[in-house]
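One structure is given below, represented as structure tokens, and several questions about it will come after.
Omission of a single protein chain aside, the complex is shown with its protein chains in their original locations.
After this line comes subunit A, so read on.
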Amino acid sequence: MKAYKRLYELLSEGLYRFTYSMVRSAEVAEEIVSDVFIKVWQIRSKLSEIDNLRVYLYTIARNFSLNYLARNADSRVIGLDSLSSGFLVEGNSPAEIVISADLVNQMRRIIQQLPPQCRLIFQLVREEGLKYKEVAAILDISPFTVRNQMAIAIQKIGAAPLLKDIFSSLGTYD
């Protein structure tokens, strides 16, 4: 019991963030996370054979989310590319850090405007701290796609006007 709860505590929030950004409904996301852990229960005797449990559970969460989206989208085939862009978990508390709230907001907007797959990859790498190889396994894409998409995401975020201003404003003090 303790162990099962511990596993839930360890992984549920990350799975929830990931699922939420795909289905964008608190209720549905919670239900999917719950389904994932029901699956864990059902296959409990085989858990020790799983190579990377974390990647495995994210993969299940992804599949459940895509199934949900497919059921609720006029039987259109849903791929990661066709997810509508919207909410993304954003990672900063402006109060804690030197950079301004405006800059953080600007970056958040840029992230929200990333293509859906790019956004998901970015989130899994940054928010969940997953490795490129693991993200590739979860999303069933090549690690090189992850690498390229991350470079694209960072390039766009790095082009935030306020970020550029940091340097130019320093320049004007000279």
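The working rule: a contact is a pair of C-beta atoms (placed from the backbone, for glycine too) under 8 Å apart; a residue touches a chain by one contact, two chains touch by 3 or more; residues count from 1.
Just so it is clear, contacts and distances are computed from a predicted model.
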**OP:** Could you check which of "Anti-sigma factor", "Amino acid/amide ABC transporter membrane protein 1 (HAAT family)", "Isoquinoline 1-oxidoreductase, beta subunit" or "Rod shape-determining protein MreD" matches the UniProt name for the chain that's left out?
**Re:** "Anti-sigma factor"
Subject >> Positions on subunit A contacted by the hidden chain, ascending >> reply: 1-13, 16-17, 20, 26, 29-31, 33-34, 37-38, 40-41, 44-45, 47-48, 50, 52-54, 87, 89-93, 96-99, 103-104, 107, 125-127, 129, 131-132, 142, 144, 147-148, 150-155, 157-158, 163-164, 166-167, 170
